[in-house]
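Have a look at this one.
Some chains omitted; the rest stay in position.
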Amino acid sequence: MAEIETFDNPHPNRDYVITHVAPEFTSVCPKTGQPDFGAIEIEYVADKRCAELKSLKLYLQSYRNVGVFYEDVINRILDDLVAALSPRRLTVTGRFTPRGGMHSIIRASYEGSRPQ
Amino acid sequence: MAEIETFDNPHPNRDYVITHVAPEFTSVCPKTGQPDFGAIEIEYVADKRCAELKSLKLYLQSYRNVGVFYEDVINRILDDLVAALSPRRLTVTGRFTPRGGMHSIIRASYEGSRPQ
Amino acid sequence: MAEIETFDNPHPNRDYVITHVAPEFTSVCPKTGQPDFGAIEIEYVADKRCAELKSLKLYLQSYRNVGVFYEDVINRILDDLVAALSPRRLTVTGRFTPRGGMHSIIRASYEGSRPQ
């Protein structure tokens, strides 16, 4: 996976919410080899570091030819973002397009230890 | 009914939410013999096992020629999913199309014992 | 008013939510004699009995030529449903179409004694 770069949180003394929505996510189904498509939403409260947008885009693009299940990819994105940002809290949501007449939404969250 | 197959939850240490929406559900009204149509939404937190998508589709399709009331079918789907998955929690919602100028929504939930 | 028929709740051991939406409700304004139009939404948790759909439709249709104020009709529907169903809880909402450039929404609820 491409590396998620970060920059200094310009207002670390305040809990505020940052949301990035990437509607052009695509990976590959490990069972059928067919491409999967979905929108990834990342919502977090930064601690010391914020996610740099261009590297975040490249990180998500690096799943393009990777075979991975829905349930797995959302948790892996969550783990990678938590490792890169050490956020106060972070949620990743994937909304995938229909397969077999059925569409799926997966949501996973991380809750850091609160400094208060 | 077709069997609901499962696979190992790839991230069992985390409570995360999985949602599947099947807008092409159809069964038969046991009173009139007429087909019913609706969307079934399944939202759950897996424990050890996740629902395999293709078998879940076939399970829902197996109601196609079954006569069953709205209130009954949602609870039966809930019971079958709980039996197959032993989830931490699970909700089934059915949104049915209008009959006699009136449409219906049925929602039933299961709350497992929390391991914490 | 037409009688609301009922049938045995097929899953009485579980609290689950049943919603019926009837967007074709019409009655008569007792002040002007003009017809009123609206959508009636009924949401309830059944105890021993569920509302039978066809009789519920006929019950709502029986207001067609009755003169009744918005605030009154919603409470009367609530009272009749509570009497027929003895539900665990029940809410009736009426969303009426504009009159004099203004539209109205009326919502009334019943909370039964919880068996827990």
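Per-chain numbering from 1; labels A, B and C assigned in written order.
By definition in this document, a residue touches a chain if its C-beta (ideal position, glycine included) is under 8 Å from a C-beta of that chain, and two chains touch if they have at least 3 such contacts.
Remember, predicted model here, so these are calculated numbers, not experimental data.
Here 3 copies of the chain are placed, and the complete complex recorded in this file has 10 of them.
The rule we apply is simple: only the chains that are shown with their structure count from here on.
Residues touching across the chain B-chain C interface largely differ between the two copies, under half of the numbers being common to both. One finds 27 Å separating the Cα centroids of chain B and chain C.
For chain B, residues touching at least two other chains: there are none. On chain B, the positions that touch chain C within their shared complex are 69-72, 74-75, 99-109. Those residues of chain C that touch chain B in the complex are listed here as 9-11, 14, 16-24, 46, 50, 53-54, 56-57, 60.
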